[in-house]
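Input: one structure, supplied below.
On to subunit A.
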Amino acid sequence: MDVLFQQWPRFMSALWLTVWMFTLVTIVSTLIGAALAILAERFGPVLGVPLRIYAWIFRGVPELVVLLICYLALPYLGLDLGSVGSAILAFTLIGIAFQSEIFRAGLASVDARMIEASRGLGMGWWLMTRRVIVPQVLRVSVPSWATFLAGNVKAFALASAVAVTEIMTVTRQTMAISKDPFTLILFAGFLYGAIASVLMVLEIVISRYLTHRYGPANGGGAA
Partner candidate 1 sequence: MALPILQIRDVTKSYNTLQVLKGISFDVLEGTVLGIIGASGSGKSTLLRCLNMLVPPTEGDILYQGQSVVSRRVDGRDVKKSERELLLYRTQVSMVFQSFNLFPHMTALENIMEAPVHVLRRPRAEVREEALALLDKVRLSHRRDQYPHRLSGGEQQRVAIARALCMRPRVLLFDEVTSALDPELKGEVLTVMRDLAAEGMTMVSVSHEMGFIRNVADEVVFMEHGVIAEKGNPKEVLGDPQTPGLQSFLKSVRD
Partner candidate 2 sequence: MNWSIVTDNAGMFVQATGLTIAISLATIVLSVVIAFPLAIMRDLPIAPLRAAVATYSWMTRAVPALTLLFLAYYGLPQFGIFLDPVPAAIAGLTVSAAGYNMEYIRAGILSVPATQYEACKALGMPLVMALRRVIIPQAMRTILPPLTSNLTLLVKGSSLASLVAVSELTGQGMALISFTYQPVPILIAIAIIYLILNTVVVAIQAMVERRFSIP
């Protein structure tokens, strides 16, 4: 256990690295994923089909393989981002794939009658999207979004496979000089678990608030 205290600073900087990588990836992938979903809705299959194919690929290939592609293959094609850069790119690409699917499902859940009513009231596309569709979509998508994020944090452990000095890497290096690998791994798990738990609690709180304020996701008026 004294090994742990000795290495504490390294664990903490690894934690920090994980947190800011995760935050960056989340923000970028959410914005791009949501935007792509909205645009696909607007411009139909021209954009929609390529987007679905992209999502199918990046949701179907294991995260580890995507990581390896960014880290090992891209340099061969001229793009060398280093370990942290590759990890961020890989998780962003995957994140965009999942987010676009989440928001696509959210958009699809908007009742066509709502759109009919909006257009009947003379609302233009942008106004309707902003004031009617987006709130509905958020109501349906936010729980899935939060759940995905909570699960996604854990994927960052894989970045250790491409030499990013995040928590898992530090753990492996420390294991080599420790007599108690079990506790060390448990501690690493606990660190991730803490971040993920915060997000899981956040998801529960958000879902409860939304249900309290706006009713159940698929219940309400239109039944």
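On how the list was made: all candidates are chains of the complex that A comes from, given by their letters.
Throughout what follows, a contact is a pair of C-beta atoms (placed from the backbone, for glycine too) under 8 Å apart; a residue touches a chain by one contact, two chains touch by 3 or more; residues count from 1.
Fair warning: this is a prediction, and the values are worked out from it, not measured in the lab.
J.: So which of these touches subunit A in the complex, 1 or 2?
T.: For subunit A, the touching partner among the candidates is 2.
J.: Okay, in this complex, where on subunit A does candidate 2 touch?
T.: Within the complex, subunit A contacts candidate 2 at residues 56-57, 60-65, 68-69, 72-73, 76-77, 150-151, 153-155, 157-158, 160-161, 168, 171, 175, 180-182, 185-186, 188-190, 192-194, 196-197, 200.
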